[in-house]
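Please read through the structure below; I'll follow up with questions.
Then we have chain A:
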Amino acid sequence: MAESAVSASQGGALTESLTFPQCLLAHARMRPEAPAMREKYLGIWQTTTWSALSTMVLQMAAGLAARGLKRGDHIALIGDNRPRLYASMIAAQCLGAIPVPMYQDAVAAEMVYVFRDASIRIAVVENQEQTDKVLEIREQCPQLSDIIYDDDRGLRNYQQSGIESIDALLEAGALYEQAHPGKVRQAIDEGGFHDDCAMFYTSGTTGNPKGVVHTHASLILPSRTVSQQEGLGPQDEVLAYLPMAWIGQNIFSYAQWLINGFTINMPESQETVMIDMREVGPTYYFAPPRVLEALLTTVTIRMEDASPGKRSLFKHYMALAKRIGGRILDGDPTVSFSERLQYQLGDWLIYGPLRNALGMSRIKLAYTAGEAIGPDLFSFYRSLGINLKQLYGSTETAVWVCVQPDGHVRADTVGKPVPGVEVRIRDNGEIVVRSPGLLREYYKNPQATAEVRDAEGWYHTGDAGYFDQEGHLRIIDRAKDVGQLANGAMFAPKYIENKLKFFPFIKEAVAFGQGKSEVCCFVNIDFEACGNWAERRNLPYAGYNDLAAKAEVYDLIQDCVNQTNADLALDPKLADSQISRFLILHKELDPDDDELTRTRKVRRGFIAQKYEVLLEAMFSGKDSQYVETQVKFEDGRTGAVSATLRIANAKRQQGLAKAA
Partner candidate 1 sequence: MGPFLETLIGGLMTGMLYSLVALGFVLIFKASGVFNFAQGAMVLFAALAMARFAEWIPALLGIEHKVLVNLMAFILAMGVMIMLAWVVERFVLGKLVNQEGVTLLMATLGITYFMDGFGQTVFGSDIYKIDVGLPKEPMFLLEDVFQGGILVNQEELSAAIIAAALVALLAAFFQYTGTGRALRAVADDHQAAQSIGIPLERIWVIVWSVAGFVALVAGIIWGSKLGVQFSLSQVALKALPVVILGGLTSVPGAIVGGLIIGVGEKLSEVYIGPMLGGGIEIWFAYALALLFLLVRPQGLYGEKIIDRV
Partner candidate 2 sequence: MSRRSIGEVMLDVKNISLSFGGVKALTDISFNVREHEIRAIIGPNGAGKSSMLNCINGVYTPQQGSITFRGKTFDHMNSREVAEMGIARTFQNLALFKGMNVIDNIMSGRNLKMKTNIFQQALRIGAAEREEQAHREVVERIIDFLEIQAWRKTPVARLPYGLQKRVDLGRALAMEPQVLLLDEPMAGMNIEEKQDMCRFVLDVNDQFGTTIVLIEHDMGVVMDISDRVVVLDYGKKIGDGTPDEVRSNEEVISAYLGTSH
């Protein structure tokens, strides 16, 4: 089987049905000296070759076996992207155990549920901070026997039992290997393609998180198809900088890594990601819209204080790029020669340097997904000549449902179904998917599983959308959120919120109107953007809620809302759901206060009840309302903030609907 793997692997990417550990061994055989991962550590990019990695993994697996980890056990991974955490993930899979990556910024309390639900046996953590968290919840999780840490800073003198460093684990592994030679290898060979291989907890917008169980097959098959379609291979470079707990990170930097045998690069620390990105210059890149947003904001801000000459140059060429950049990238033949010439010049003067500054010079393929992306934001990167594409998917579908094919990329669609994936729209507008990448089940939750997967194996995404003329999928909103106004007109809050969030000054928005006669919404200003805006108008402000309450800021936001209304008015379906009133919240919506999910999706229901007073005030047409709210601070303490918020009216467009 191993041999066939070698023979079958043209250009190095694996095409056989191998489990992840088997992939690793195959690469270790095929390209022992090629770099598997690099980590910026002690100032240089420390490289781990495939052979070194497999050695480490095998020994680590032996160590875990020595600690009694068995097929089907669950093991938690908590921490930043670190080579030895990745290694431990494969190691666990070697033994047929199931790794459960978790968000490193989750507070101890949130972890308890997952630890109990998945009955975690062993936790592999990055450092002292995570160790302390796990120790905190230890009593509540009886099955948890071992805590294994990577970085021993500050941990040397921990006396508690059941805590050891990965180094210790590796030593234990060496001994175990002597005692039971070949045991680990055997376990790897026994591993089946359709065995469970990982579990991801979806921070459901309501209720407890659910454990999404994936098999090697479900993670590998669609990822492999896409890899072939997009021409990924061993030569590619990826920057692993997003949380391991998030399915996307696992697809792009784990599944596709072990399939294609490319190199993943791990940043030195959260603060240095930008620098490290510049150095590595990934060829295959993924970023959720908010990251791209942040990047664009920094670009704009830094250009603000550039010399006037440079600024006008920048403006001129960005305008040019906006006009033709995207079309050139799509290979549009109608772009005139002189325009191409100008673009070339611009590429030399602005685009090239900018790509270099952003660390995107070498990008061949970049994806964005997770939430809807603003058209301006999206086209900005494409106009620079960066092949940024959207895709559609979820944890349950192992990401790959739709991908925008090269040359047919538009801001408002998510592209066409990936080969091997069937997509249908039900009568109620909900999107349903059948794919080899579907989850096997929700862990210990058959009824939830049944809810989302019907008899014919269709997975109900819960998203509402439709295919346009070219067969590109268009997402409107969560199906269940698509509601009706009192007059029966369609009301798609997420759609409205996204339109608002596309304005740089608006960080979050929450729209309400279900069953009501009109639409009102909460707004969170983007502190950085508004702050800069205020400073440029030398408008003094004390802090977030002071700025948020400024009349000038209200006017600023009001313009955004009015524009959104104008937009909505153009779409006959949505014309009625224009915003009539809004207010700017006095605090930022925060995952720690359960107002957002860890992936920063708004939890509308929760917010609705938390801020009931405000809602009533808005719908009853008051022009201001006093409110007091509980907040949780980083250190876990709680306190209260109170404010009297102004409620502003927005301008609704009339009659345009017919015109459109």
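Keep this in mind: a residue touches a chain if its C-beta (ideal position, glycine included) is under 8 Å from a C-beta of that chain, and two chains touch if they have at least 3 such contacts; residues count from 1.
Candidates were picked such that all candidates are chains of the complex that A comes from, given by their letters.
Everything numeric in this text was worked out from a predicted model, so none of it was measured.
Chemist: Using the touch rule from the top, find which candidate among 1 or 2 meets chain A in this complex.
Modeler: Of the listed options 1 or 2, chain A touches just 2.
Chemist: So in the complex, which bits of chain A are touching candidate 2?
Modeler: On the chain A side, the touching residues are 41-44, 153-154, 156-159, 268-269, 271-272, 275.
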